[in-house]
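Certain chains of the assembly are absent from this excerpt, and the rest are unmoved.
By letter and in written order, the chains are A, B and C; residue numbering begins at 1 in each of them.
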Amino acid sequence: MKYDVVTLGETMLRLTPPLLRRIEQTVSLDIEIGGSESNTAVGLARLGLNVAWLSRLTENALGQLINQKIRGYGVDTAHVKWTPHDRIGLYFLEEGATPRAGSVIYDRANSAMSRITPEDLPEDLFQSGNARLLHLTGITPALSESAKATCQKALEMALAAGWQFSFDLNYRAKLWSPVQAQQGCDPFAKAAHLLIAPVRDARAIYELPETEPEAVIARLSELYPQATIVLTLGKDGALGKLPGKTNAPIKQEVFAAQEVGRVGGGDSFAAGLLYGYLQYEHSEPAERLRLALRWGTAVAALKYSTPGDMPIINYQEALQLVNQTGSVEGKISR
Amino acid sequence: MKYDVVTLGETMLRLTPPLLRRIEQTVSLDIEIGGSESNTAVGLARLGLNVAWLSRLTENALGQLINQKIRGYGVDTAHVKWTPHDRIGLYFLEEGATPRAGSVIYDRANSAMSRITPEDLPEDLFQSGNARLLHLTGITPALSESAKATCQKALEMALAAGWQFSFDLNYRAKLWSPVQAQQGCDPFAKAAHLLIAPVRDARAIYELPETEPEAVIARLSELYPQATIVLTLGKDGALGKLPGKTNAPIKQEVFAAQEVGRVGGGDSFAAGLLYGYLQYEHSEPAERLRLALRWGTAVAALKYSTPGDMPIINYQEALQLVNQTGSVEGKISR
Amino acid sequence: MKYDVVTLGETMLRLTPPLLRRIEQTVSLDIEIGGSESNTAVGLARLGLNVAWLSRLTENALGQLINQKIRGYGVDTAHVKWTPHDRIGLYFLEEGATPRAGSVIYDRANSAMSRITPEDLPEDLFQSGNARLLHLTGITPALSESAKATCQKALEMALAAGWQFSFDLNYRAKLWSPVQAQQGCDPFAKAAHLLIAPVRDARAIYELPETEPEAVIARLSELYPQATIVLTLGKDGALGKLPGKTNAPIKQEVFAAQEVGRVGGGDSFAAGLLYGYLQYEHSEPAERLRLALRWGTAVAALKYSTPGDMPIINYQEALQLVNQTGSVEGKISR
């Protein structure tokens, strides 16, 4: 098997003032690269899986920078489609501090990735035996009609090749409305073996305001009875549910974590979750889900305590946290 | 009306080691500009009011730097008095971390502003219809006799022009003794429509050690029966009282805030307070005071979570906080 | 007279890797603001003139940043048109070192300024007695048809108000072709009292390849007989010519300068040139032109030795250079 996971999505340049400064106070911007799917891909690669990331990038130094970072962290970028046209999307992030909310200026219109078409997909790749799982998020179909069509084509080919499919709803209110999101995500959710959703997004898209997580997950399970559903609950951890009405939700609490880099937590959770989901494929289903949730939560906690968007974590430290009984607080090994 | 607020005071160069280092550990110093009145002026300008800042600056790059920053943030500095003589005052600030107290080395003697004289004031400006309010603090009369005389002249002219007057006691123990401060501030407090005081300063100046805030405000209200009095209580919020014995104090709790920049909180409170005080001028007095306190506390909290001395805040985020019911903690809008 | 100079143009965010790094090597980008007209405006303000800068900016932190910098340096930005729509244009600059050419990635499409319309101009401003001169460059009409129409409207109103008009060809090959530039600039050149052109641009637009500067200026003088023409020649200084066939070109050599910040040299030249042109308005024409060329060359040299895009220079040091006989190399006054 060449790849454990194949994923497809947009990665933008993220520009952030250092040291919690506001844009009006800064003389320089720190560069990160930000993309939900590439974040997840890097997390999986750091845990030892083989991952390919598909995208469309403009042939200039900004596209190169994105490619170089993702490839450097061990993700295969050989299938990226390069174009002399369009631009690299970017966003400006002011990191917040209570009560000052973090603030984002998106500047992603007309990006190379928003103009991807189904023809840009590497058909050779989507063959039986080439990968175990395709991972998509709800951001990509929101970028444009052609990006949505590209996701659909990728999904079709993956299913035809017998791959599994995971989908993270990941609702972006600045890209589409809840109704559009519901319609746009529906075909992907319907096909997902594993469906991930921040509870806030699920509430927004499925018109479930102020609904308890247990009721939200039950509703999703009704809508998508084929899927294992995982809700992320922020500080309240995560909730997972196997397909089948009789299966009760499984809860995983968060690991205590000092906030260093807030962005990318959900993507890191997805990385840990997919890792557990694939590694324990042959375990008993409830145990598999329990472990996947635990890995997801552990990787998210490690990410949370690390600067930047990507889960630059180690397998050993994640494993230690998954197996943890005592405290690691304040420890330096020497 | 040309200006909403006119203010007068000294702004120094603030030099601070980065990243909580001590002076003995640093190889560079971050530049801020520090002045109570200019901080308040910038906060008011960020909220959309028209503000002029009066001062006296030496004609060199340091004076230019101060002028450029304040003007850049939208405050009118056209009335500043420039001189080839004297020096720009400065102070070295080591930011502390419990139990290490923040530490200041003042080096402000013989500054251009300490040598301001009443003749340096722009008489043309102090005309009826040119401004709504003059704002002074207890720091300026403490700088020198001529600075005190300049404050008195400004006050006289402002009152003659029918402007309102706000005064922030702002006691600096390194500039004068409590007794001197009481005598020096008295004429200004006696004339103030709005009198602001950190409770700690009020206790020090008016010999009210270990007195409860309610008793302190009552005492000030006795001394200055014409004034609306506002006490800031640090972590305990703020307390306001309308003139008149029968008016009970109004309490405003603080908004939860992560400490990023401790300095300038009081000045930012004053900015929010003055904003509310002027914007709700025609509301019912108790409601006006209640809103002014709420704006003051909101702006102070936003400042507290922002690096630097000045309240580089936005009207929208302040408004959201003032109107807040839910939590903004950890939120990034996307 | 309220303003000496009014100008109109786009200012972008410029993002540059520090220390001559390439984009692929950097983890942060230094922020400058880059706009030909605002650079010139800042230079004029530093020399003591009153300048207003007109533009269209998006209401977000990036727009604020641009406004704050230009205003901070003393240029009046009160007439800027603010919009909730569109985006702030930006460009990524890699500074080069021989033989590695400096490299620019423009990302300015769909900017707020490119969508300016004649209605965005402050008609009140364009009154007799409000300004002495309007300054435009060939970049703005190249942005869009509506930007071109806005320039034309501004020119009409300025001429109607009796202002003088200066125009800097400033050809941007990435925005339009030489033929388009010739047609687009022609109406402005025809109306200019003062026409500035880099000799390279003049050769490109007017199809004069490998023509000597003296012949280029002669050709421009034929085309635009009403204008005082000034050619900038890079390391070879500048060449000026008064209207009238009999007037011989006047040459000004460059001042020796160490390269610190290459960008913005032409705009700084324009600042010095306009300063001299306006200050010596009542001198004998050839002497006026000679002094204007000398001021232009001096300000450009000072800029060249200063980091950033804008001529953060002082009147005194420019004057000293203009009057210079001896060398200033390596001098520190103490």
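The working rule: contacts are C-beta pairs under 8 Å (C-beta built on N, C-alpha and C of every residue); 3 or more make two chains touch, one makes a residue touch a chain.
Only a predicted model underlies this, so the values are computations on that prediction, with no experimental measurement involved.
Complete-complex copy count for the single protein sequence, taken from this structure file and not limited to the 3 chains in place, is 6.
Basically, only the chains that are shown with their structure count from here on.
Here the CA centre of chain A is 47 Å from the CA centre of chain C. For this pair, chain B with chain C, the centres built from the Cα atoms lie 40 Å apart. The set of chain C residues touching two or more other chains comprises 68. By the touch rule above, chain B contacts chain C in their complex via residues 68-69, 71-74. The part of chain B that touches chain A in the complex is made up of residues 18, 255-258, 260, 298, 301-302, 305-308, 312-313, 317, 321, 324, 328-334. Residue ranges of chain A in contact with chain B, taken from their complex: 19-22, 24-25, 93, 96-104, 106, 172-174, 234, 259, 262-263.
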